[in-house]
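As C-alpha cells, the structure follows; a few thoughts come after it.
What follows is part of the complex, with its chains left where they were.
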Amino acid sequence: ACGGNGGDGGGSRDSIRAVGSSTVFPFAKAVSESFVRSNPDFKSPIIESIGSGAGISEFCKGLGPNTPDIANASRRMKASEFATCGSNGVTDIIEIQVGLDGIALASAQGGITMNLTPEIVYKALAAKPFGKEQTTKTWSDVDPSLPNKPILVYGPPSTSGTRDALKELVLEAGCKTNADMKALKDSNEDEFKTLCTEVRSDGLYVDQGEQDNLIVQKIESNPNAVGIFGYSYLEENADKVQGLNMNGVAPTYDNIASFAYPGARPLYIYVKKAHLNAIPGLKEFLAEWSNVWSKDGPLAKLGLVASPDDVMAANAKAVTEFTTLDGAQLK
Amino acid sequence: MSPAILLLLALGLGLAGWLAARARAWSFRRAKPGIKLAALPSYHAWYVALWIAVPVLLFVSLWTVISPGLITQSVLADAAASNLPSFGFQRQMILNEARNVATGAAPAVFNPDAAALVDPYRAAIARYQWIGLAVTLAIAFMTGVWAFLRLKPDFTARTRVERAVMGILLAASLIAILTTLGIVVSLVVETIRFFGMVSPLDFLFGTHWGPDPMANPEVPDGSRYGAIPLFWGTIFIGAIIAMIVAIPLGLMSAIYLTQYATPRLRAWLKPALEILAGVPTVVYGYFAALTVAPAIRDLGFSLGMSNPSSESALAAGLVMGVMIIPFVSSMADDSIAAVPQAMRDGSLAMGATTNETIRRVLVPAALPGIVAGVMLAISRAIGETMIVVMAASTAANLSANPLEAMTTVTVQIVAMLTGEGSFDHPATLSAFALGFVLFLVTLGLNFIALRVVKRYREAYD
Amino acid sequence: MVTVVHPNLEDTDAKMQARDVSVYYGDKKAIDEVSIDIPTKYVTAFIGPSGCGKSTFLRTLNRMNDTIPSARVEGLIELDGADIYRSGMDVVQLRARVGMVFQKPNPFPKSIYENIAYGPRIHGLAEGKDELDAIVEKSLQRAGLWQEVKDRLQDSGTALSGGQQQRLCIARAIAVDPEVILMDEPCSALDPIATAKIEELIDELNGSYAIVIVTHSMQQAARVSQRTAFFHLGKMVEYGRTSDIFTTPLEKRTQDYITGRYG
Amino acid sequence: MTDAAEPTRTPTRTAAFEKRLQQRYAAEKRFKALGLGAVLFSVGVLLFLLVTMTINGIGGFQRTELTVPIDFSQSGIAADPVMMEQAGAANSLKAQGLPAVVEFYAVKALGEAGAEELSATAWRDVADAVIADPQTLSSEVTFNLPASADLAAGYSGEGSPELQALAADLADKGVLEKNFDTGFLQRADATDPQAAGIWGALKGSILTMIVTLLLAFPIGVLAALYLEEYAPKNRWTDVIEVSINNLAAVPSIIFGLLGLAVFLWIFPSYRSAPLIGGMTLALMTMPVIVISGRNAIKAVPPSIRDGALAIGASPVQVVFHHVLPLALPGILTGTIIGMARALGETAPLLMIGMRAFVATPPDGFTSPATVLPVQIFLWSDEIDRGFVERTSAAIIVLLLFLLVMNGLAIYLRNKFEKKW
C-alpha cells in the first residue's frame, strides 16, 4: 500500500515471494524446498496460498519489494488482469506453464458414487439453474437416476482458479446444454455468465476457503459429501477419496494428460521480468521448476500431471530465455 | 556506520560524561571538605550523561534515516552509476546489492552491474561515516560541556534527573492510550471506507453473507454483505453453547474449590484448572476439529440425521466452553471470596448446610460479580478465533440447530484477511467493519462488567 | 480448676455444660480448661479484655469454630446432657438449637421477609405460606421490629439502620425456635439508642431462652446479665452472679479489670 | 463434618424435621458430588487432551526409515575436503551422480519396489553425511534414509493395501523401522511430513518472543509504576487506566487488525517478520504486565514507602530502591503469564502474514518466519497421517514450553507470596 522506495519503509527484499493458487501451492512448496537445498546461499522463498485470482491481483499491484515476484495460478491470466498489470507498470511478464491439473469431483472412499455430467453438476450447483429457482435438495432431485442422498458439495472459493475452472469447464458446459442459454450467450453475455456460473448460496455448496486439504478432510469424514479440488489432491489422497466419473471418464493421470476428462486445465506461474535481476535467486528458482516438473520427477509424485512434451519444451525455453507474455494471446 | 555502533558510541560518550561529571562533583567536595552537595555525585553524573546521550540518540536516529539517502545520492553521482537501468526498483535492487557487499552484509554480488558500484559505495559510506561521527562527537561535546558547566555544589541535579525519569514513566503509560487509539483509528478508517461502498444498513441488517473477493470493487453488491448470520453464529456458538457448558461447570468448580475442597486437594486441582486456561487456543481448535467434531457428527448420525455437519456449531461451542471454564471459575471464585465471611457465618449459624448457604446466600450475594464475570467470559468467547477457525464452518447459516454448520465474525475476519489484504476491496474491508463491531461489543461488555465488579467489591469493603 | 466460682451461687438447671474445655488455633492455646454451666433461665455475660478468648469460647458452644480449619476443641461440652462434639453429632441440628448473633449485624442481602423466612424454610418449620408468614411476624414482634418494618417486608434487609439490622438478626435467630442464643458483642457496632433497644430486647427474651452474651462493656454486663464469667488470657478467672462479680470480685485480676486498671 | 447417616444422633425435634434433615444431607452430598464432578470434568478434559496429544505425538518425533548400506569405494564419487566446505557441495555431489548411486544401492538393499518408496530427497541426507565427513567416501556405510510419506503411512497401517504389504515385507526384512528423528528439532517446515521439522517455527517463536519481551516488559513495568505510584487522580490518568483495563480484554484478533493496518502500513516489507509479530504481541501483552505489575506494586506495604520517605528518600528513589525490587517477583510472574499467552497466540499472527511457507529457519528479526502455534494450525490442515503425528508432536513441544513457563510463574508466586 505504501508507495515507492522512499526511506527504509520501501526497503529491500532478498527472498522470493510467490503468492496465489492453492492448487499450485504444494508444488511451489516442493520446488522451494528443493531450491533451498540446492542453493543454500539463497534465502528460502516465501510461498502463500491465497487463490489464483487474489494472487494475480496482488501480483499486478506494481513492481517493487512490496509486491510478489511470482503469481501462482491454476488458470491462465485474463486479458483484463493483464491490462491491470500493465497499467500498474507490470508489463514484462513471463508466463510459465508448469504442468496440468484437473478439477476433480470426488467423494470419500466407500462414499457416494455417481456418474456425473457437466449438466448434472450445473443443475445441482447453480444459483438459478437455467434461470429457474434452485429447488434441488438431493441428487435424485437433479436426476432420478442418481442416489437419493442430500447434495453437499465442498468447493473452492471465488478467489480461486479452481472455481474459475469449475465455471468454465463444467458449469458453462453444463449450462450450454440448454438451447435458451446457448442463445443467451450471444444475446446477453453478462446475463449468461450470471445464470451459468453463479453458485448456489443456500449452504449446500460450501465454499471451503483456500484449503483444498480441508476439503479432503471434510469429505473423508462425510460419505455423502462431494468435494471439488485439484486432481493432485485426489492423487495424493487416493487411499481416502475416490474420483467421480464425468461423462463416464474417470479423473486419472492419463485422462487428464489427454484432456479426456472435462476438468483438465494447465497450471501456470507468472514472473515479473523486472524482478529477475533484483531478487537474488529468482532465476535459479525458475530453473528449479524446470528441473522437477518432468513426468517422472518429484512433482509428479505429488500429483502434478506433466505438460505434453512440446509444451514442456517451450516452457523450458521460457525459463531460460525469459520470453515475455504477449497480452494479445489472452482472453 | 551501523546504528548499533552509533548507539554504542552514544552510550560510550554518555558513560564518559557520567564519569567526568561524577569526578567533578567529588572534586567540589574535596575542594571544600564538609560542604554539603545539593545532590549526590551520581546524580550530577546522570545529569550530564543524559544531556549527552539523549541528543546523540536523537541525532543518530535522524542520521540513520537520512544518511542512506545521502550515500546513495553520492554514489549515483559517481560515473560508474551512469549505466544503471532506469527502472526504479531494479536500480534500487542493484544499489542495495552493492551496498550490502560494501557493508559486508552480503558476501558477493549476484549482479555484475552492482560490482562496479561496490567501490563507490565503500567510499561514500566511509565519507558519511566520518561526517556522522564528527557531528555526533560535536553534539556530544557541546551538550556535554554545557551540562558540565552547570554543575555546582548547590546544583539540584537530582530533581532534574528525576524529572526526566518521570517523563519516561509518563511516556510509557501513554503507550496504552496510543494503542487504544491505534486500534480505534485503524478500525474506524477502514470501516468508514467499507461503509462508503456498502451501506451500513445492508451490513447490519442483511441476512445473506457471501462476499465475493473477485467481484469488481467499483460496483459492490450490498446484498452480499448482510452480517446477521455471522452475528447469530457468533452469539450461538460463543454466548449460548459455550456458556451452557462453561457457566455451570465453572461455577460449580469454583464452589467446590472454595467451599468444599480440602487445602491439599485444592493445591492440586487449582493449578490443573490454571493449566487448562493456559492451553493455547490453537490446541483447543485442533482438539475440536480432530476429536470432538467427528464425535458430534457420529452423534448426529445416531440421532438419525441424514447429513450432520462435520463443522457443527456444537463442536466449536463445546470446546470453547471448556476453554472458558477456568475463566468463569476464577471470576466466580473472586466474587464468592468477596462476600464477607459474616454472611456465611450468619447462614451456618442458622443451621444451614453448606450447600444451602452457598445456594441461598453466597451465590445470590455474589451474583453481580458472577454476572459480570459471565459477561467477561462471553466477550472472551465471541472474540475467540482459533477454535472457530479450525472447528466451525465458513458457511453463513442462520439456523438454531446446533448440529448445523455456522460461521462467526472472527472466522470471517480471518477468511477475508489471510493472504494479501488489498485494501480497496469491500470484501477485505468488511473484515475491518466486522472487527469494529466485535471491538465495540467486547468493549461494551468489558466496560460494564468491570464497572459492576468494581462497584460491587467496594460495596462490601 | 483455675476458675474461682463464687460460693453463694445457687444451683440452677444447666442448659449447657462445659468441662475442661481447651481450644487451640493450630498450636496456640486460645482457651485453657474452661468449665462452666450455662443456666437455662438466665442471661450469662462473658467479659474480659480483648483477645482473652471470649468469642472463641462462645463459638465452641454451637460449633461455629468448625468453620475455622485450624481450630481444635478439647474437653466436653454438653447440651441437655448430650456431648455436642461426639462423632455423629448433627451440627446442623445443633445450630438450629443454639442460635447465634454476631458482633457486626450481618443480614443477608435479601428482603426483610426472606431474612427471617430463611431459617424456617431450610428447616422445613412451616407448611405453606401462611404458617411462614406467621413465623415471620411472630419473630419480628419478639425482636421488637414488627412495628417498624411491617409495611416494608420486601425491602432489603441491608437497607435498615444498624440497630434495626441487629434486631433483624436476632429475629432471624429466634425464627428457627432455638433453645440457646449466643450473642457476640451484639451492640459494639451500634449507637447508644440502638444499644438500649437491644438490651431491652434481651431482657424480654430472658427466661424463654438460655442467653449468652459477650460484651466488652461492664456496664452492659451489669445491666443485662444475671451471671457473669470473667475471662483473662484464655482462662476463665471468675464466675458468679453478676451482682457479686461487680461488687465483690474475689480475684485481683477481676478487680483490676473492673476498675479499669487494664483492658 | 459429621456424617448424616450416623445412627447415634438423638432425635430432638419432630419426625418431620428429622426426615427433612435426611433429605437435606442427601442434597448436600449431591451438591458436593456435583461440584467435584465439575472440577473432575475439567481436569479430565485436560488429561484427555494431554494423553491424546502425547499418544499421537510420540509418532511425530519419529521417522520411518529404510536401511541402505552404500559402498562408496565403488561409486567413483570423489570429494576433496576443501570443496566440501563450500556452499555448492551438495550440487557438486549431485552432478557426480550421487542420487543414482543411492538409488542403485537402494534397489540392491530394498528391491525395485522398496527403492521406489525411498523419499525423493533421501540422497540429500547422504550428501549431508558426506559433506560432514568426506572420509565416508572411501568406505561402506549404512544409512537410515527417510522413506516416502506413503510408505510411512503404509507402515502405520494406513494407505493402500499394496504399500501396507510392502511395508510389512520390508519391516520383516529388518530394513524398515521407525527411529527417533533428531532432525525434527532441527529442520523447518516441509511438504513431506517425513522431512518436516519444528525448528523453523520454534526459532520464529523465540525471535518473536524476544521482541515482545523487550517491548512489553519495560513499557509495562514503567507504566505500572507510573499509574500506581505517581499518577495524580485526574481525568487523564482515568483514561489511561480504562484503556489498559479494556486492552487486556480486547480480542487478540483485533490486535492482528491493528498490526495489519498500522505496522504493516509503516513497514510493508517486514510482512511475516518476527519483528512485526513481536510488536503486535507486545501491545497485547503490555496490559497484562501493567495490571499484574500494579497488583504487585500495590502489595508492597505502604510502611516501606513511609520508612524510606521519612529518611529523606525522594519519591523516585523510594520506587526504584524499595518498591520495585520488592514488587519484582510479582511483576515477573505476571510477565511470564503474559508471555506464555503471547507464545500460544495464533490469530493476530495470521493477520500479519506469519503463515507463509518458509523452508528454512528465519535468520533474523526481519526475515519471514512462522511461529509454533501457527505451524500447528498449518499442519493441522494437512491430511497426511504423517502430519497428524507431526502436529501432535509440535503441540507437545508448545505445551512443554507453556508448562515450564506457567510452572515457573506458579513457583515464583508461591515462593514470594505474602512476604510481609
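Letters A, B, C and D mark the chains as written, and numbering starts fresh at 1 in each.
Criterion: a contact is a pair of C-beta atoms (placed from the backbone, for glycine too) under 8 Å apart; a residue touches a chain by one contact, two chains touch by 3 or more.
Since we're looking at a predicted model, the values are computed, not measured.
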Using the labels shown, and knowing each kind appears once here, what does the complete complex look like as a formula? A x1, B x1, C x2, D x1
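The rule is short, and it goes like this: only the chains that are shown with their structure count from here on.
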Where the contacts of chain A and chain D overlap, which chains show up? B
Most contacts overall join chains B-D
Which chain's mean C-alpha position is the greatest distance from chain D's? C
Gap in Å, rounded to a whole number, between the CA centres of chain D and chain C: 60
Can you check how far apart chain B and chain D are, centre to centre, with Cα atoms defining each centre and the answer in Å? 19
When you check chain D against every other chain, which residues touch at least two of them? 1, 24-25, 355
Check: chain A positions touching at least 2 other chains come out as 1, 10, 12, 48-49, 65
So which chains actually touch one another? I want all the pairs, not just one. A-B, A-D, B-C, B-D, C-D
In the complex formed with chain C, which residues of chain D make contact? 1-4, 6-10, 12-13, 16-17, 20-21, 24-25
Can you tell me which positions in chain B touch chain D when the two form their complex? 158, 162, 165-166, 168-170, 172-177, 179-180, 182-183, 186-187, 189-190, 248-253, 255-257, 259-261, 269, 271-276, 278-283, 285-287, 289-291, 322, 325-326, 329, 353-356, 358-359, 376, 379-380, 382-386, 389-390, 410, 413-414, 417-418, 421, 431-432, 435, 438-439, 442-443, 446-447, 450
Spell out the residues on chain A that touch chain D in their complex, using ranges where they run on. 1-2, 9-13, 15, 25-26, 28-30, 32-34, 36-41, 43-49, 65-66, 211, 213-214, 216-217, 220, 236-240, 298, 301-302
